[in-house]
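Of the protein chains in this complex, one is absent; all others appear in place.
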Amino acid sequence: MIKIQPKPIEEITDIAGSYKKILIVGCGGCASVCLGGGQPEVDKLTEILNLNFEEKNAPNRAKGCTIERQCNKAFIEELENKVPEYDCVFSMACGAGAQYIAEVFPGTPVFPAVNTVSIGIDREIGVYEERCRACGECVLSYTGGICPVTRCAKGLFNGPCGGTNRDECEIGRGIPCAWLAIYNRLKEQNRLDDIHKLRAPMEWQNQTLRTLVQEF
Amino acid sequence: MVDFITGPMVWISCLFFLVGTIYQVYSIRKLTRKVQKADKKKVVPEKTDFITKDSLSFKIRMLKYSFVGIHREKIALSILFHMLIIFTPLLVPAHNILLKQSFGFSLLSLPESLIDLTTILVILCFVVFLLRRIFVERVRAISSFSDYAILIIAAAPFVTGFLSCQQFFDPRTIYLIHILTGEIMLIALPLTKLVHMVFFFFGPLISIHKQTFGNGKEILRSEG
Partner (left out) sequence: MERVVNSKEIKSILDEHKDKMKLMLKVCVRCTFCAETCFLYRSREQNPKYMPSMKIINSIGKLYKKKGKVKFEELEKMREIVFHDCVLCTRCSCPMGINIPEMIALARRVLRSQGIYYSYDKEPHSIATSNTEI
């Protein structure tokens, strides 16, 4: 599922400062599963904002609510009566959810309170590893079920670069070389022929595996 | 019949309670397995930013969202009730005299008047729980016959014990009923919902969740 991560509080208070009534909207879908934007996080953010405002004697106040999913209009309509009462909306869903709320309520400024990080797996509660970057051209069938786009720092489609340092990626940090893993798995399954099937290159910048640990 | 209730039945119920409890512990342990925890330091290349505010005032504010914060009174009542319901029977002077007579040892005995007080408290708790079950909508919605039955099974020994101690009605009959209901409760412990007495020390202590006490080193097995 989609993994999201709360934004630093400084950034949120900076945006929220000029609005008196703030509505924080959580999402019960992926955002909630990865401990990033469900009801508990909405409560937490609401309290942090209100505490900040109270400390500064500012009149601004935040209020929270959570809807089932923000990527579906039927659920966003639950907010129909609420949103006009507020000056701005903070969305704790992924970028898609925030954009849909902004589209449904064009008169109200909608801000993201989280960063959408990745499409990943749940290693355990609170630890999420990226597995997919939604590149739109899945090559998993040729790479033994290991995604070179996500797990190779250079997103190489056709074999490793020259920088493999023993088992590790040349960028270090203990990241294993994706192409070595692909080779090993294909060899195990007697599918090494697949590695020769060339794929058209894509343009990617240096990107590392976006793993996430949520504190709870 | 009287001889049976005061004689072999006591042994049967005690044995049943012991064996049943051990079996329940065993079956719970059978369902758990150890898990390897992910090395958070290893999987995270860089420290990430979170919404965190560690000030005391913030922690106090967040309390109202925690389990304890939402249900303060209920948890306090629950702890009081469970402590009393476990320790009152063990500290009754009459029980200890019986223990001394049969086995030659006894536990600490509290004065009669104090035991009366704790027993009344326990009975009051039962009344509160019963009223809550009947009148609070969310509790009524999930209550079934067995929930009421459990409440009555657990309450009966306390009520009859109190009556027999105060010599109400026919003391001899009440005394017999007290023994019988106590035995029924012992038998019911491993069989019914009362098994939460055992599970509480295994479930919440090992299952991984932020609102339970578990460290997540063991989880309940997903298969079988």
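Structural remarks
By written order: A and B. Residues from 1 in each chain.
Operating definition for what follows: contacts are C-beta pairs under 8 Å (C-beta built on N, C-alpha and C of every residue); 3 or more make two chains touch, one makes a residue touch a chain.
On a predicted model such as this, the values are computed, not experimentally measured, just so you know.
For the chain excluded from display, the touched partners among the shown chains of the whole complex are A, B.
From the options A:Glu68, A:Glu85, A:Glu103 or A:Glu188, the residue with contact to the unseen chain in the full assembly is A:Glu68.
Shown as candidates are A:Pro8, A:Gly28 or A:Pro176; the residue that touches the absent chain is A:Gly28. On the side of subunit B, the interface with the absent chain consists of residues 27-28, 30-31, 67, 70-71, 74, 78, 133, 136-139, 141-143, 147, 192-193, 195-196, 199-200, 202-207, 209-212, 214, 220-224, using the contact rule stated above. Not every partner is drawn; the one left out touches subunit A at residues 26, 28-29, 32-33, 35, 38-40, 65-69, 72, 74-75, 77-78.
Going forward, only the chains that are shown with their structure count from here on.
Touching subunit B in their complex are the following residues of subunit A: 5-9, 12, 40-41, 43-45, 47-48, 50-51, 123-125, 127, 129, 173-175, 208-209, 211-216. Of all the residues in subunit B, the ones that touch subunit A in their complex are 35, 37-38, 40, 42-45, 48-53, 55, 57-58, 61-62, 65, 208-210, 216.
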